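Missing here: one protein chain of the complex. Every other protein chain is in place.
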Amino acid sequence: MELSFIRLIDYIGTFAFAISGLRMAAIKHYDWFGAFVVGLVTAVGGGTLRDLFLGQTPFWMTDGSYLVCTGLAFLFAVVFRKQLFEFNNTFFVFDTIGLGLFVVVGFQKTVDAGYSQWLAIIMGTITGAAGGVIRDVLLAQVPLIFRKEIYALACVVGGLVYWLCNIIGFGGVISPTAAALSVILTRFIAMKYNIGLPLLTKYEDKSEE
Amino acid sequence: MELSFIRLIDYIGTFAFAISGLRMAAIKHYDWFGAFVVGLVTAVGGGTLRDLFLGQTPFWMTDGSYLVCTGLAFLFAVVFRKQLFEFNNTFFVFDTIGLGLFVVVGFQKTVDAGYSQWLAIIMGTITGAAGGVIRDVLLAQVPLIFRKEIYALACVVGGLVYWLCNIIGFGGVISPTAAALSVILTRFIAMKYNIGLPLLTKYEDKSEE
Partner (left out) sequence: MELSFIRLIDYIGTFAFAISGLRMAAIKHYDWFGAFVVGLVTAVGGGTLRDLFLGQTPFWMTDGSYLVCTGLAFLFAVVFRKQLFEFNNTFFVFDTIGLGLFVVVGFQKTVDAGYSQWLAIIMGTITGAAGGVIRDVLLAQVPLIFRKEIYALACVVGGLVYWLCNIIGFGGVISPTAAALSVILTRFIAMKYNIGLPLLTKYEDKSEE
């Protein structure tokens, strides 16, 4: 029961991540195959990189449902072309909920594999944020998360909260739930109040900005 | 005898793939080292990604002949600079024959490693098409196969044919031969009749095209 709830969120997140890739591919006029690949890579790229680093088989290779999920997102994008660029807020909510779960999954998998918790924070962040980076590389554009909004940092915050909960001694469901919620909250707050990180050359290079 | 025939096709494919990378590198005025790397990555990149996903040692690490093959393609590109941009049809034929073989090799290796056949279709496609994607990433340009012609889709068709042959029960040489031929045929037909996939936003975005 609880497990299938997590699975549902996982699929929702995969779907929302794939949609984000498909939108970008549509803007760049990719063909159907290219768009599908960009959607798939956005959805599973972060977890794939994490699994390669951990020396494990990428998760989607033994479970076809992630491919099906991306396929459904692709069909949605083809059939509802117009709606693909509406409902921004709805997609944002799904995307953020998925992000929270992805970070938690990445954190847990790393700890389960016997690595340290500081590495789990990094792997949680990679799980959540690397898919979007690979998407942008395939679109030949500067990765969005390196210049805009709090995204990857929300993953780091979630990982830190997970770590803290583990240190305090929260077990079972509390640590991952708190971690996922802090990812989601951080991103929502950052979006609402338009909070971003400073740029590296902000104060030096006034002429250009 | 038969094995050395396959090996010959493998080397021809590697050579043709490397040439395709070297041509692009020459257009972008890369230096000799950069051009060699782009040629090498185009030739072995797809199989390398496949092997990393399968948890195996990349195939070129234990068999130097693929490096030699790329080296010969590089020498060819340096000595016959002009011819590098002629004989398009010849290169196209070699490239397509190589593609057919690469798809079959990727499919077989995946099944041999104990994975499912739907994954074998994906791995066959990655073996055939991912090298060109990595090449384009290293050239900082949008991957060609995401916007032009039937290329990766021909790999998928080949994989589906392999699968179908296996379901029907064809053994031995028939399944891989049929798969390779369908890759080659699909690409030839698509090229001859200029068939391409629809773009994701084709009908929505008339103003821009």
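By letter and in written order, the chains are A and B; residue numbering begins at 1 in each of them.
Everything below uses one rule, namely that contacts are C-beta pairs under 8 Å (C-beta built on N, C-alpha and C of every residue); 3 or more make two chains touch, one makes a residue touch a chain.
Worth saying up front: this structure is predicted, and the values here are computed from it rather than measured.
Touch with the chain omitted from the figure is made, among A:Leu72, A:Val137, A:Leu160 or A:Leu181, by A:Val137. Only one residue in the set B:Met61, B:Ile174 or B:Ile195 touches the chain that does not appear here, and it is B:Met61. Shown as candidates are B:Ala25, B:Val133, B:Ile184 or B:Leu199; the residue that touches the absent chain is B:Ala25.
Considering the whole complex, the residue from A:Phe76, A:Tyr115, A:Phe170 or A:Phe188 that touches the absent chain is A:Tyr115. Those residues of subunit B that touch the chain absent from the view are 22, 25-35, 37-38, 48, 52, 55, 57-58, 61-62, 64, 67, 77-78, 81-82, 137-140.
Listed for subunit A, the residues touching the missing chain in the whole complex are 52-53, 55, 115-116, 118-119, 122, 133, 136-137, 140-143, 145-148, 152-153, 196-201, 203-205, 208-209.
In the analysis below, only the chains that are shown with their structure count from here on.
Rotation angle for the C-alpha superposition of subunit A on subunit B: 120 degrees, rounded in steps of 5.
Mean C-alpha position of subunit A lies 30 Å from that of subunit B.
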